[in-house]
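Report on one structure; see the data block that follows.
Only one protein chain is missing; all other protein chains are in place.
As written, the chains take the letters A and B, and residue 1 is the first residue of each chain.
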Amino acid sequence: MIEDRAALGPDDSAPEPTEDEVQRPPGPARYRWYVLAAVVVALLALPLFRPVISSYNYVLTLGALILMWVAMSSSWNILGGYAGYISLGHSVFMGVGGYVAGVLLYYHGISPFLTALLGGLAAVALGFLAGFITLRTRGPAFIISTIALLFMFLLMTDNFEYLGGAAGLPLPPLPVSQEWLRVPFYYAMLFIAIGAVLTSYRVAHSKFGMGLRAISEDETKAEVAGVPTRLYKISAFAMSAFWVGVAGAIYGYSIAFIRPTVFFTIAISAQMVLMAIIGGKGTVAGPVVGAVLIYAINEMSLVVFGATEFNIVIQGTMLVAVLLFFPLGVVGTLRKMNRLPAFLNWD
Amino acid sequence: MPILEITDVSAGYGAGPDILRGLSLEVEEAKSYCIIGPNGAGKSTLLKVIAGLLHPRSGDVVFRGESLAHRRPDQVLATGVCFVPQDQALFPEMSVRENLIMGAYLVKDRALIKERLARVYEMFPILAERAGQDAGKMSGGQQQMLAMGRALMIDPILLMLDEPTLGLAPQIAQQIFSQVEQLKSMGLTVVIIEQNAQRGLELADWGVVLDLGIVRFEGPSEGILEDPRVRELYLGKAAGSREKK
Partner (left out) sequence: MTNVIQVAILGLLLGGVYALMAAGLTLAFGVMRIVNLAHAAFIIASAYISFFAFEQLGIDPLLSVVFVMPIMFFFGVAVYQVLFRRIEGSAKFGEMTVLLTFGIAIMVEGLLGFVFTGIYRKAQPGYANESFIVDGLFLPEGDILFIPKGQFYASLLSIVLLVGLWAFLRYSQTGYAIRATTQNRDAAEIVGVNVRRVSAISFGLSTALAGASGALMSYLFPFFPFRHWQWVAVLLALVVLGGMGSMKGAVIGALVLGVASSFVVDQIGPTWGPMTFYLALFLILLVRPQGLFGKEVPA
């Protein structure tokens, strides 16, 4: 008669553990918050160590820039990492923020430190509007439209005299003595970076964040499961714009001029993307790690190769190499190998 | 002498778990087989592995003495194994005729292609009628016939059909089944997956019940559905609860 083969062979009914169930490294979770708090305190206190730091302004400027990139790549990550929608034109938001604050300063004398948040909101508004139109498509068409958006703004700012045209607008410097000039910008960027990372963290640990991840995995299934995909995507797009806009406003002020080619370039978007990916897109700590890493590598290659185009080659090569060999980025790969230090595990 | 021997095959998709878990099966020449089983049992996966669309993680697939386990799909096709997937896999913007000719992609002899085309048109007159029509614009039943006709262009030895009557109205499904009968009488070895177990087993000589990635039961198609163990497994708790009354 017919035999029941299951009765004969081994019954392997235990499913293999999926990646999600990979065990987190053991150890007190609390301790990572203490480390982070310590880092933040150190960053806050940095400018106070004036007597000990040579080339004070350089260090503060460097710090401010790294913090800015931390903020921008973390923000990009909300759409690009969590939701999986790659925005290659994200620098458009930096420009919007920069121009809003810059124009208000130039024509009305209002300090960008006050209008920076307004710049962020303007970026959000653009994010909603653009998202509404462009997120009607998926994948490649969306990516292309973000690039088109960027170039549109480049073209517009290049051609409007009110905005200074191609030459841009020079901005009056902050009325503070040269010695302490970089300090306000440093603190502003620190505030922005903390804000951006916190936002990213909150999104990641929310229902909204889970929905975004579902969209990233399989949008159709997410929709079928009841996730309001269009609302979520547009919101993610808008949210990812805020801190980038704020950073843009402060950045413009810190270099004392706004000009189309400063903001509306692919190079800036590329940098955001690169940082998020190398650090580990889709993780909270990834963009932070990536920003620090890439900036360090950039500085080193500047020293070694000088300010030539070769630096771009290195960036491109890094992106390609990471995509092919370590697509999860530093944080992602470490986590997969169970070697992620607890203080970097913010997911 | 079995024409196809599947030995202890394990396979899965991407980095996912094993869908097939050490499956073994023998297929005899010129016989017809119907594979049934609950969803997720690995029926489609099995056919894909045989066709070379998915490589087994362990185990072997031997067809007429040759191992197919790590061959490319076109290499498998060249040995005479033809697979028609659930969605027929047609070329929507090509005409019926072009689709059929694509079926003979590996055939070099033009005269032979012509001959086979004529034969397919004879077997499936509806295809001859609509030779110039875009495949994407045909009805479900017609598309299935096109898919089968296309499979015949390579003059296969083993033909595998994954749910050929899925989504088709009963009359059309009947037509498909009679076509399969015809193929059987031509001496082809046929393996079909059929959700409608009754029908499928009527058609086939031998029934194979898959569950959780292995062959749980197999036997002559006539008696297999009668076996209470098979009923319990395949028809689920409904059968059991009915008995309780």
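One rule holds for everything that comes next: a residue touches a chain if its C-beta (ideal position, glycine included) is under 8 Å from a C-beta of that chain, and two chains touch if they have at least 3 such contacts.
Just so we're clear, the structure is a prediction, and the values are computed from it rather than from any experiment.
If I consider the whole complex, including the chain that's not displayed, which of A:I144, A:I194, A:M210 or A:L293 touches that chain?
A:I144
Among the options A:L155, A:L198, A:A225 or A:M337, which residue touches the chain absent from this view?
Considering the complete complex, A:L155 is the one touching the chain left out.
Suppose we count only contacts with the excluded chain; which residues of chain B make the list?
So the residues of chain B touching the unseen chain are 14, 51, 53, 72-74, 77-78, 83-85, 89-94, 98, 102-103, 105-106, 150, 154.
Residue-wise, where is chain A in contact with the chain that is not depicted?
Here the touching residues of chain A are 84, 86, 88, 133-134, 136-141, 143-145, 147-152, 155, 158-159, 219-220, 266, 270, 273, 277, 308-320, 323-324, 327.
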